[in-house]
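Only one protein chain is missing; all other protein chains are in place.
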Amino acid sequence: MIRYILGRLASILLTFTVVSVIVFLMMHAVPGGPFDGNDMPVNDAVKAKLNASLGLDQPLYVQYFKYMWGVLHFDFGIPFQSPGETVLDLLARAWPPSLILGGAGVLIGAPLGILLGMAAALRRNTWIDYLASAFATLGLTIPVFVISMALIMVFAVWLNWLPASGWGKPNAWVLPIIAYAAIPMATYARYTRSAMLDVLNKPFVTVLRAKGLSERRIIFQHVLRNAALPMVTVFLPMFIGTATGSIFVEAMFRVPGLGAYFVSSIELRDYSLEMALILMITMMFCLAYLISDIIYALLNPRIRFGERK
Amino acid sequence: MTPALELKNLSKTYQLRQSGGFFARSTDHLAVNNVSLTLPRNQILGLVGESGSGKTTTGMMAMRLVEPSAGQILVGGTDITALGHAALKPYRRKMQVVFQDSYSALDPMMTLAQIVAEPLHIHGLGTGAEQTEQALDMLVKTGLDHSYGNRYPHELSGGQRQRVAIARALILHPTVLVADEPTSALDVSVKAQIINLLLDLQAEMGLSILFISHDLSVVRSLTDKVAVMFQGRIVEEATTETIFTDARHPYTRSLLDAIPVLNPRDRRARTFLTRAQIEAATPRLSGQDGRPELLDIAPGHRLEAIR
Partner (left out) sequence: MTLLDIENLTVSFPQHDGVVQAVRGVSLRVAAGESVGIVGESGSGKSVTCMAALRLLREPPSRIAADRLELGGIDVLRAGRAHLTAVRGRVAAMVFQDPMTAFDPVFSIGHQIVETIRAHRDLSKSAATVEAAALLARVEIKHPDAILNSYPHQLSGGMLQRAMIAMALSSRPQILFADEPTTALDVTIQAQILHLIKQLQAELGMALIMVTHDLGVVAETVDRVVVMYGGRVMETAPVQDIFDAPLHPYTQALMASMPGRTPGKQRLVEIAGASPNPANPPTGCPFHPRCAVADAHCAAEAPAFRALSDTRAAACWRLA
């Protein structure tokens, strides 16, 4: 196990390095620089001076190593679009709203999806199943900004129960959390339904019934435990995907979150911020998959105890 | 006359990765250990043993479907062990195989005529029309009339599918057929049909069959000779009647003793030997310890013993 984890960590490091090189090259391959915007034209002399002050006149590989050396010391540079703070400051300011809303969305959506999927699997081919499936399909196919818009229309405009946007008061959090919850709920509903049906058709379930166990015990002890095995592995990656913010949801509800920066850092050639965001997400996904695999191994006796000799 | 198929000192080693513990180790597992077998022309040789004894691996190595770790495979006297893909092709025509599960071996999108004609197509034998005609003839030979040519595998019963698998295997007129448990998945009332079909075709086409099975009753009705495998080794080989009436190896005996009785009147108490007890009971020709060897104890009767 330890050997396995060390091996995986080494491969994560390799992935991280390769991603950093590719992203860095692609970033600079895109024409234009941070001071080529139309809204604030600067003359070439000033531009050269600005570029020099940020080290952008140096050869690419020098810039790359300088940046990566900084990364090793948790120095991700200065965001050009907000030069008054460091990239870390910006993240510390912009991430929490995304983390709270997105994280809450997953933490609420996933369990609801599991319940929905279970109900669908246990009442297969009844109206409950059809309703749950329809719900899950809608959640996965309707774009999140449409969901957001519908939420604002219904709960803010027509019913006037909740504010349409803002970040100040917690009641403004409700609608974006629901918007964030849609995809995890739909994903988990579908996943749980098919995983449960898969397990319910296994011969051992018939054996459990023949032993005289109650249906409740069969479902909650045995079927759910078996179905959960593949389900736990999707949770962490989904959490990270959602808790880093969505530009659509945040724009709709005017949340001062991280989502907008994914786009603006590219648009504005904000190299330091762009690198920082991508490296951070890469690292988090790598670790999430590693941890998921370890949890899977710990829950699965076939891996925990090895095969028969 | 040269035998149809000869296996000489064939071995197969698998690397097993041991899981569990902090360090993964890999150990060698000798699935087939120094097996020598001769399949004479026009005969059926039964290869019996329990699951994990190495009988299927031996059959697959004979077909060059699994690469041996050591030893030689001779088809009609020619060593084919080291032949490359192209050089092997003419020999592939001479050796065909039928598996237990014919359903998964038949392409569900093809008609039976196409399935049976496919080997002719692969080897570029004849025109399309000739191939179809031969395929239909072969289907008739295996007991399925012309009307079956346009049907699909899912329309057939298990016995009929096994007939199609046999037709496909025999369309190239092979000299050697490896049949790996071809009757095990069949219904009792159909089993006899397939056994009879194999017997008829063997006589008619001059086939030599390596019949791999754990069903000793079928082996008794179908084979001329039997080789018994135990833990990757051949422990006894003799004519079928000698095996069933005068078996010498403790493993052969325990296998025969385990066959269910054919009449309730013959019910009896049995003693069950463990693997260790069987190993310990391996015949010894002298008092000494040594490695077990396969010895000729009578004409055509080989027995593993410690010399």
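Which chain is which? They are A and B, in the order written, and residues in each are numbered from 1.
In this section, a contact is a pair of C-beta atoms (placed from the backbone, for glycine too) under 8 Å apart; a residue touches a chain by one contact, two chains touch by 3 or more.
The structure presented is a predicted model; accordingly, all values stated were derived computationally and were not measured.
Interchain touches from the omitted chain, evaluated on the whole complex, reach A, B.
Across B:His85, B:Arg267 or B:Arg291, the single residue that touches the chain missing here is B:Arg267. Of the listed positions B:Val66, B:Val190 or B:Ala281, the one in contact with the omitted chain in the full complex is B:Val190.
Listed residues B:Leu65, B:Ile122, B:Ile259 or B:Leu285: the one in touch with the omitted chain is B:Ile259.
From the options B:Glu6, B:Asp180, B:Asp224 or B:Glu237, the residue with contact to the unseen chain in the full assembly is B:Asp224. Mapped onto chain A, the interface with the missing chain covers residues 202-204, 206-215, 217, 221-222, 225-226, 229, 299-302, 305-308. The chain not shown here touches chain B at positions 44, 50-51, 157-160, 187-193, 195-196, 199-200, 214-224, 240-241, 244-245, 254-255, 257-267, 270, 272.
Everything that follows uses one rule, which is that only the chains that are shown with their structure count from here on.
As a whole-number value, the distance joining the C-alpha centres of chain A and chain B reads 55 Å.
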